[in-house]
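Just one protein chain is left out here, and the rest sit where they should.
Naming follows writing order (A, B, C, D and E), and every chain is counted from residue 1.
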Amino acid sequence: MKLVVAVIRPERLAETLQALYHADVRGMTVSRVQGHGGETETVETYRGTTVKMELTDKIRIEIGVSDAFVEATIAAVLAGARTGEVGDGKVFVLPVQRVVRIRTGETDGAAVTPVE
Amino acid sequence: MKLVVAVIRPERLAETLQALYHADVRGMTVSRVQGHGGETETVETYRGTTVKMELTDKIRIEIGVSDAFVEATIAAVLAGARTGEVGDGKVFVLPVQRVVRIRTGETDGAAVTPVE
Amino acid sequence: MKLVVAVIRPERLAETLQALYHADVRGMTVSRVQGHGGETETVETYRGTTVKMELTDKIRIEIGVSDAFVEATIAAVLAGARTGEVGDGKVFVLPVQRVVRIRTGETDGAAVTPVE
Amino acid sequence: MRCLAASLLLCAAAPAAAQTVPAPTLDPAATAWMLVATALVLLMTPALAFFYGGLVRSKNTLNTMMMSIGAMGSVALAWTLLGYSLAFDSGNGFVGGLGFAGLRGVGLEPEGVIPHLLFMVYQATFVVITAALVSGAVAERMRFAPYLAFVTLWSVLVYAPVAHWVWDPDGWIFQLGALDFAGGTVVHVNAAAAALVAALVVGPRRDWGRRAILPHHVPFVLLGAGLLWVGWFGFNAGSALAANATAALAFTNTFLAPAAALVVWTTLDAVRTGKPTAVGAATGIVVGLVAVTPAAGHVGPLAALAIGAIATFPSYYGIVWRARTRLDDALDVVAAHGLAGITGALLTGVFAERAWGATADGLLAGNPAQVGVQALALAAVAAYSAAVSFGLLKTIALVTDLRPSARDEGRGLDLTEHGEEAYAQGEGAILVLDGPPHPVSAPVPVIA
Amino acid sequence: MRCLAASLLLCAAAPAAAQTVPAPTLDPAATAWMLVATALVLLMTPALAFFYGGLVRSKNTLNTMMMSIGAMGSVALAWTLLGYSLAFDSGNGFVGGLGFAGLRGVGLEPEGVIPHLLFMVYQATFVVITAALVSGAVAERMRFAPYLAFVTLWSVLVYAPVAHWVWDPDGWIFQLGALDFAGGTVVHVNAAAAALVAALVVGPRRDWGRRAILPHHVPFVLLGAGLLWVGWFGFNAGSALAANATAALAFTNTFLAPAAALVVWTTLDAVRTGKPTAVGAATGIVVGLVAVTPAAGHVGPLAALAIGAIATFPSYYGIVWRARTRLDDALDVVAAHGLAGITGALLTGVFAERAWGATADGLLAGNPAQVGVQALALAAVAAYSAAVSFGLLKTIALVTDLRPSARDEGRGLDLTEHGEEAYAQGEGAILVLDGPPHPVSAPVPVIA
Partner (left out) sequence: MRCLAASLLLCAAAPAAAQTVPAPTLDPAATAWMLVATALVLLMTPALAFFYGGLVRSKNTLNTMMMSIGAMGSVALAWTLLGYSLAFDSGNGFVGGLGFAGLRGVGLEPEGVIPHLLFMVYQATFVVITAALVSGAVAERMRFAPYLAFVTLWSVLVYAPVAHWVWDPDGWIFQLGALDFAGGTVVHVNAAAAALVAALVVGPRRDWGRRAILPHHVPFVLLGAGLLWVGWFGFNAGSALAANATAALAFTNTFLAPAAALVVWTTLDAVRTGKPTAVGAATGIVVGLVAVTPAAGHVGPLAALAIGAIATFPSYYGIVWRARTRLDDALDVVAAHGLAGITGALLTGVFAERAWGATADGLLAGNPAQVGVQALALAAVAAYSAAVSFGLLKTIALVTDLRPSARDEGRGLDLTEHGEEAYAQGEGAILVLDGPPHPVSAPVPVIA
């Protein structure tokens, strides 16, 4: 069991979801985040105040997958999220000790077996 | 030390918090996320555009617990968050190598000892 | 490779970013979360309804670092985020099995090498 | 008092404002003012949409707003084609005739000193906002179609006859001599009685009392209150139906009563919880406006201050008390409009003065009987409205469910009743085109 | 019909409203009403900013709003200094003279029965909202500077002559006898033709049709629609240029047509998708308002109901159909203003009645030729507006890019065109002071 955490550009979310779908990945959790990295900063002005925005909007996707699926998942994220410009984001793979499906209490493999 | 990450329905947050409270779990971090899984998709219409919403609002709870508390915490989440319908969510248990309490710099066990 | 997850006060974000910057940490992902811990609860009133707010606004910072940088990163967070009052937050260090830079497909060490 | 027949008398009675208006001609200044007053009253309905929409949870924002906006369609049409005739055509003491149905005979000829059609539209804006007021009691758990059917039928079967009773010279309450300048009884108590019944018949929200339900957008509540105040000048001062001294008096009172109510409400808040709330300030403004509505052209400015201040108490404590009961009048229509409407109507019986233009003196001017007349009018209107509302809702419930399923209520009515979100981020939204959204080769779902 | 020369005739023709106005004096009641009407029309432009701003994604909110607000500056000045003269100074059949350029000779003397300057400002509020309407077609992907240049030039080169054609007694369309009470052709069809051309010349948004693009703030759309309705009373009833029976008729029709359109639109929504949408309700209101604009002072109230109801169909199905085409008229200016404007103008030719104050009868009153005249006027205005818009945009494109880069379009025009965010949280914002923001000792970036 692994947790694949991907940070991507918001404008690539649709493509990434689609790529994951094609890779038969169905369960995931998505959140809006902001990232700092190598992208050039934006300057904004509000009346007399000038600010540099050090954070850029990103989307964080968290996907629990069985070990066998890690490669396919990463490949799908890369395929869907890449633009080739600085700021495309990162994928982190974290070890998971246990997964429980709340609805049934099933754990691990069974917890992430699809519903239908 | 473990990090218990639970993704639940927003409408079960109050019950889940209460269940965790009864289980003497006090520290946690909560965020609004959106999930994709086995739930049926919603259709929305805006003028001539029809869209399927593939993501459903969820709440993500992150709870750092000492190993002994993992079971109780998972049980509390299951008790508070379960409705029995598809979409109840998942619990992931991640290993943690170190915890630091920012206020004091205490680490690990001490970092998650309660204040009062 | 480690993932340092820090939960801090929103009003300390600017100082924390600056401290991380001084520690030569450049890549990170930030999100708005809410935390529950030892802080006193706030009471709000809306017409006849009185509520206790059990959650306080916090910021969650997720930083992927190579093992050698963990200490410096934690030290920077502690320096930037500490006020000494209850509610300063926690730092969790999670093991990471793999990091991929989406733009290039580079993994691990190379994935978190800076751009410029 | 907006009775046309009596307007000459009124003007004559108003201090220093005697004008001899030759009855059957248009008065351009009155027309100018009534054009504006009508636009101002129309503004109140979108204003209410924001007042109410800000008080609910974000998942029910659009549904709550549509309950007001929707009334601008169907209720307006029902009034134009039928309700107006039942209210303002001559008939018996209980209901007007059908002479004006379908706008027959309603043209540009003067009605009082303004074009008849303008009078009709002015009154139409009243029935629209009155119907919309009811929605606050059933917010967050009544389906849209039965709601709209209910308030549309209610506007014809309840509002129109009640307006006839109170404002038409034939009406039995009019003939009793009850004072209701701009609709404390016809609009606010009438709507509140329907709201009370609707809240009871529809039943409480499934999570009411079990979970904290907070207003999702308090600035909208303030926007609504601000625009309501502005619109209410059209409502009250427009009820003079001319740009005369009575209009100025009603205007002044519509400024002073909410100002007093705002101060008192904020003080009560500060005393009770230590914190004067913005939702409270908005509510206080509305309560002051409601309370002064029946009195606006009948009392002096100091009386208006008193009415605004006094009316705050029942509404304030009514709201605090209601939250402890099982009555899920979600946005407190009964406390804000019912209690303040009753208080205002009774105080009109106390403070009315012929010297300020009222057609009858009140208690303080030596006519204690007026309070009784006011109370009778209130009781009759509230009882009639409650009874017919009950019958209507039960009848509609035979045809369709009044409520969404538990699941739909949980997800929010914006999505389930309107197929929209108030604040869409567009994340995870897949465009549905003519073909399938994304062609999938036999999905073998492995992970979910 | 706002032609000044004809106002006496009009009033005389209006049922029961004959007033003999001595031509060269100010009418205080008319002045009072026109002061208000002008303020109401001005309100329509911020209202449009919210209507449009709520329909786009949050990253383009301010840009979309600024497209309306900006017109209140440059278009207003261009009109004052030049456009007004081209429109309303006497000239030939095609364009007015330069006699009023720089406001020469435009003072407080009566023009009709109101001060000339007030007439000029009233007309200025029309051109501002007309220019702002165009922006909906190019939302989310046109740069601000060329947009503002385009609509400002358009207001002088297109709007002013077209207003002359239709409203000035010298104008060739006026002399043909086309009816356009408050600007169905001059404002709505004119703007829609420019919008269509602009959408085509600028090209579709880069992600249009590939990704779901959802309105980010539907309550703003409802706020915009509500305020537009209120403002439109100034637009239509103000076009009577006096507080008379014609104004009251126009007002009534401006109440009834959108009410009918709202009911029909909501019903079409409910029938098509099972869910009456809030965006649909707002759109229906606007469509009803557009359709009744040319007819407002020319038809009776039942005809206005019919116009509102009928005009819903082409716009409704036009919007549904357009989304399936490659035409990225982002906020459906063509369907909402063009189709409804055409329908309204043609139906004016059907329903107009001298008995209600029109200067010509329509089809139903036995004058089928009027429909042809209306169609001719529509065709001429649309063609002229489209042709000149094309030329203007192509010319501006020679000087500067009409569109932002793909990257800027992706990040959103608020940031890239205006250097602001609509809803800033302030996270990660570093204050830039005179010195460097935070002094860094040779940053050795190790991790990114």
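The definition used in the following text is that a residue touches a chain if its C-beta (ideal position, glycine included) is under 8 Å from a C-beta of that chain, and two chains touch if they have at least 3 such contacts.
None of the values given here were measured: they were computed from a predicted structure.
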Seminar exercise, completed: Of the chains on display, those the missing one touches are A, B, C, D, E
For this session: May I ask which residue of D:P215, D:P294, D:G349 or D:G428 touches the chain that does not appear here?
Result: D:P215
Problem set entry | Contacts of subunit E with the absent chain, listed as residue ranges | 26-29, 31-33, 35-36, 38-39, 42-43, 45-47, 49-50, 53, 61-62, 65-66, 69-70, 72-74, 76-77, 80, 102-103, 106-110, 114-115, 117-118, 120-121, 124-125, 144-145, 217, 220, 417-426, 429-431, 433-434
Problem set entry | Absent-chain interface as seen on subunit A, which is shown | 43-51
Problem set entry | Contacts of subunit C with the absent chain, listed as residue ranges | 11, 14, 34, 36-38, 42-46, 49-55, 85
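The rule is simple: only the chains that are shown with their structure count from here on.
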Exercise. Which chains are in contact with both subunit A and subunit D?
Worked result: B, C, E
For this session: Name, by label, each chain that touches both members of the pair subunit B and subunit C.
Result: A, D, E
Exercise. Which two chains have the most contacts between them?
Worked result: D-E
Exercise. Just curious, how far off is subunit C from subunit A if you go by their C-alpha centres, in Å?
Worked result: 17
Exercise. Taking each chain's centre as its mean C-alpha position, how far apart are subunit C and subunit E in Å?
Worked result: 49
For this session: Please list all residues of subunit C that touch 2 or more other chains.
Result: 17, 26-27, 30-32, 64, 94-95, 112, 114-116
Exercise. Of all the residues in subunit E, which ones touch at least 2 other chains?
Worked result: 211-215, 273, 275, 277, 279, 324, 427-428, 430, 448
Exercise. Connecting every touching chain pair, does the picture come out as line, ring, star, complete or other?
Worked result: complete
